[in-house]
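Starting off with a structure, shown below.
As you look at this complex, bear in mind that one protein chain is not there, while each of the others sits in place.
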Amino acid sequence: MLRYTVRRLLQLVLVVVALSLLLFAWLRSLPGGPVSALLGERATPALRAQLTAELGLDQPIFVQYFKFLGRALSGDFGVSTGVQPGDSAMEIFLQRFPATLELSVLAILIAVAVGIPLGYLAARRRGGVLDNLSVVGSLIGVAVPVFFLAFVLKQVFAVELGWFPTTGRQEGGLDATRVTGFFVLDGLITREWDAAWDAVKHLILPAIALSSIPFSVIFRITRASVLDVLDEDFVRTAESKGLTTPVIRRRHVLRNAMLPVVTTIGLQTGALLAGAVLTEKVFAFPGIGQALAIGFERRDYPVLLLLILCAAGVFVLVNLAVDLSYAVIDPRIRSGSGGGR
Amino acid sequence: MTARTDKIDKLAQHTARSDAGVSLAAAAWRRLRRNPVFLLGAAIVVAFVVLALLAPLLAPHDPAEPMLGDQVVRARNEIPPSQPGHPLGGDQVGRDLLSRLLVGAQQTLLVGVLATLIGLAGGLVLGTLAGALSGWVDTVVMRVVDVMLSIPGLLLAVSIGSLFAQPNQYTVILAVAIVQIPVFARLLRGSMLAQRHSDHVLAARALGVRERAIVFRHMLPNSLGPVIVQATLVLAIAIIEAAGLSFLGLGNPDDRLPEWGQMLGQAQNVIDSHPELAFWPAGCIVVVALGFTLVGESLREALDPKSRR
Amino acid sequence: MALLEVRDLKVEFRRRGEEPVRAVDGVSFDVQPGQTVGLVGESGCGKSVTALTIMGLLPKRGPHVSGSARFDATELLSLSDRQMRDRRGRDLGMVFQDPLSSLNPVVPIGLQVTEVLERHRGMSRRQATVEAADLLDKVGIPDPRRRLDEYPHQLSGGMRQRALIAIALACRPRLLIADEPTTALDVTIQAQILALLANLVRDTETALIMITHDLGVVAGLCDEVNVLYAGRVVERAKRHDLFAIPRHPYTHGLLSSIPRLDAPRGDRLSPITGSVADNIPWTTGCAFAPRCPNALDVCVEVTPEMTDDVGVPDNRSLRCHNPVERAKRDGEALV
Partner (left out) sequence: MVQSRKVRTGRLAAVGLSAVLVLSACAESQRGQNDQGAGDATAKAGGTMTFATEGAPKLFDPFFATDGATFRTSQQIFEGLVEFKPGTAEVEAGLAEKWESTPDGKQWTFTLRKGAKFHDGTEFNADAACYNFNRWYNQKGAGQSPAVTGYWQDNFGGFSDGAKPSLFKSCTVKDPQTAVVELTSYTSKFPDILGLPSFAMQSPTAMKQHNADNVVQQGDSFVYPAYGQEHPSGTGPFKFSKYDKANGTVELVRNEDYWGTKALLDKLILRAIPDETARKQALQSGDVQGYDLPSPADWDQLKKDGHKLLIRPAFNVMYLGIGQKNNAKLRDLKVRQAIAHAIDREGLIKQQYPEGAKVAENLYPDTVSGWTADVQKYEYNPEKAKTLLAEAGASNLEVTFYWPTEVTRPYMPNPRDIFGFIRGNLEAIGMKLNVVSKPWNGGYLEDVDQAKADVFLLGWNGDYNTPDNFIGNFFSDPNNRFATGSATWGAQLSAEIKAADAEPDTNKRKAMYEALNKKLKAEYLPAIPVAHSPPALVTSAKVSGLVPSPLTDERFHTVSLG
């Protein structure tokens, strides 16, 4: 298990380095970027040339890359030119990561809390009304563009009904104390209940929008895998023991059906970042996603580079976590016989 | 390998196993014919494709011609309402909305199909390479694929999309397509590996059939099942992700030939005063994406031996 | 009176838009307390379905069951789901074919044994664990205490089957149904398992229904044998009689298709030609007719009824218009 974990971590490093080189080369080969961002309309050819030289953007690409690597190793990924001009990319990441994490966690929680029970019920009543409805529903969930869903939610529940705030993470006026950067958490540990609640209210709509796809997927996997398990021999054995339905359900069906579901949950968590780009833009939610969206629009290369790298990193880590958690629920892997594929 | 990649592999072997010979396809078809979900999906897809192909004939006006331009007053947020000859009215620069939706169908189909085909082609090449001549080729190809798979789909698409010096229709398609290449590649490799050890391949090899023949006559054909399923699903994904790109302003800036995602993306800043401009394309996207997904899902289920309960 | 009376049991599977399939077509047999009864036949002859029907383990939707299966004077087929649960595992135990897939891979063996004890014998987890340990011991699993915490994939095939048997016998059921318990195992293991089963049922006076396609198994431990073909019993006899004088051509075919070491040189195997696929429905005649060496015209016109084989000391019944001549195999030794 340990060797496997180590191997995977090394793989992660490889992925990140490869990616960084790829992105860096590509980003640098593009027009615009820092110079345009810094000068805007005031730019004249002369000024451009001067600034390009000052920033060393006229040097050969690999020279630039090694300089970048050097800085990167010391945690310096350059300074934002578009998202929050003047802040270091790393700072921006650290600031916004908690926001997106809060959002993603809530989204996944929603998806799981609704998806798994529904998936189980649908499987039990296979072909029933509930089954067909929820299946089609889940497919629609995939078919609706996330940002559109987000928009409709905001329009209805925030603008028309005014139940939730439309944008942001927290009201400016609250001047809540910042401890961890996780607003809800901060609110709780500083006992600023209003702050915590306000932060939660800001999370709800985006989280729902964000959870639409994970929900659909988790629901469908749960359903499928429960169906598979239901006609496994050992369920029949359990029946032949005359066990009560709850026991069979809990101990024999769900425990086995959860294996693929766990994987899926992991995948979806990783993939949330993509959805976050759209959702956070709609709700002006100051997280990684919004930073990416603005970064793309304003060609903020340092920030883009770091954030995409981190996204990939997180994604791989999540997957690793998933594979490990597998071991916990699946003895076959734990005892190493299954190894790590 | 990540859990994600593993999942793709499972799916691959899974369906590859089931996909042995015509009789099975026939059985699958029999199940499909009775499956209302599939029928609904198929109906949508067929309608969409027909509409898309006939669009130029059906469209009452030139989708690029701002014929109602004089009715547009952005200052007072006036956009041409429904009127004789223009059942859906005009868009934010006074072009006939109906015509744009119709022609949009064509462009959307184009985006979906091209993106899928490119992704498929790329995937086929890589996957076949890896699956056929395993060994270091396999390793290298799969490492590359893993790197690509280690970024969430849309995020990758958006990154790529934003990295073109001058975005246009094809950069969008390319961005969406590239994301799908690794998925197809893994899928194909997975099911080819499953084939590699299957009896008919072993038999063929025992009979001394040449490796190339084995790959192309035995392994490849039998591995296509899951790939085809995936392709239908990718069509839907492609359309949706293209919309996502447009929403982020990375779509095709030239809007003379409209595409639904683009229309939706452009309607976003008038969405609450003129929701119809957004709801029409959005509705179309949802329905069509749903259509392809329904078909894909029911195909997958039909090809899955376990589903024969 | 009999512990289990199965009368004219019919099971029919109906799938939307497909011909209804009759898996069991009027099977009747008895099981006396402590008796071991064999259900023999090729795969698809309905023996397993019969067993599942008795256990009430058929899928909820699909099958249509008629006839009767009385267990100790109560009609099983009319019991409610709850009542059936209370009986299963307590009065009726079952051992399945594939020991690996029949055990839950993610639950320790121990729990899989104890849960049934807790359910039916109201034991606490602790008591149950102790009990489970010596159950495993009884079925010949070495070092049971340690095994309790292990998972199925850590046991050998034989061990798994033993564990399953332990589970099935945990509550000392009065009837045990073993559905091809040895087919998934190596020959050497098979013998052990059969021996184990034989001893256990003898010691605990449990009645046993042994379902198998392997006449060898039957010869090993059955008191009475029912030969099924296409969902019907075609011949019923005491073990010795059956092997001594098989009357039904099908039984005869089965027997003579067993390779025998003591067969004279050059004497060829005479397998049954054709396959179950060639059946004709019982309603129009004898289902076996198409494959039957002794088939007469009547066989394809009149459905043969189950009749006592007249004029012989042993009471056996038979479903055939033109049984195999007694003379044929006279003098041949038993298996």
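Which chain is which? They are A, B and C, in the order written, and residues in each are numbered from 1.
In the analysis below, contacts are C-beta pairs under 8 Å (C-beta built on N, C-alpha and C of every residue); 3 or more make two chains touch, one makes a residue touch a chain.
Only a predicted model underlies this, so the values are computations on that prediction, with no experimental measurement involved.
Across the complete structure, the visible chains that the omitted chain touches are A, B. From the options A:Arg8, A:Lys154 or A:Lys241, the residue with contact to the chain not on display is A:Lys154. Checked against the full complex, the one of A:Phe148, A:Phe215, A:Tyr301 or A:Tyr326 touching the unshown chain is A:Tyr301.
Across A:Ser138, A:Gln170, A:Asn256 or A:Thr269, the single residue that touches the chain missing here is A:Gln170. Considering B:Pro56, B:Gly69 or B:Pro87, the position touching the chain not shown turns out to be B:Gly69 (whole complex).
Remark: the omitted chain is touched by one listed residue; of B:Ala27, B:Leu51, B:Val144 or B:Val270 this is B:Val270. For chain B, the residues touching the absent chain in the complete assembly are 66, 69-70, 72-77, 92-94, 162, 165-167, 249, 253-255, 266, 268-273.
Touching residues on chain A toward the chain that is not drawn are 30-48, 50-51, 54-55, 57, 68, 71, 76-82, 84-88, 91, 95-96, 98-99, 154-155, 158-159, 162, 165-173, 175, 178, 181, 183, 281-284, 286, 290, 294, 297-299, 301-302.
The working rule: only the chains that are shown with their structure count from here on.
For chain B, the chain with the farthest CA centroid is C.
Inter-chain spacing, taken between the CA centroids of chain A and chain C, is 55 Å.
Centre to centre, using the average C-alpha position, chain A and chain B are separated by 23 Å. Computed centre separation for the pair chain B/chain C is 53 angstrom, with centres defined by C-alpha atoms. Contact residues of chain A toward chain B in the complex are 11, 14-15, 18-19, 23, 26-27, 30-31, 126, 132, 135-136, 139-140, 142-148, 151, 155, 159, 227-228, 231, 260, 263-264, 266-267, 270-275, 277-278, 281, 292-293, 296-297, 299, 304, 308, 311-312, 315-316, 319-320, 322-323, 326, 341. Touching chain C in their complex are the following residues of chain A: 232-234, 236-244, 247, 251-252, 255-256, 259, 329-332, 335, 337.
Residues 55, 57, 84-90, 93-94, 96, 98, 101-108, 111, 115-116, 119-120, 151, 153-154, 164, 167-168 of chain C touch chain A in their complex.
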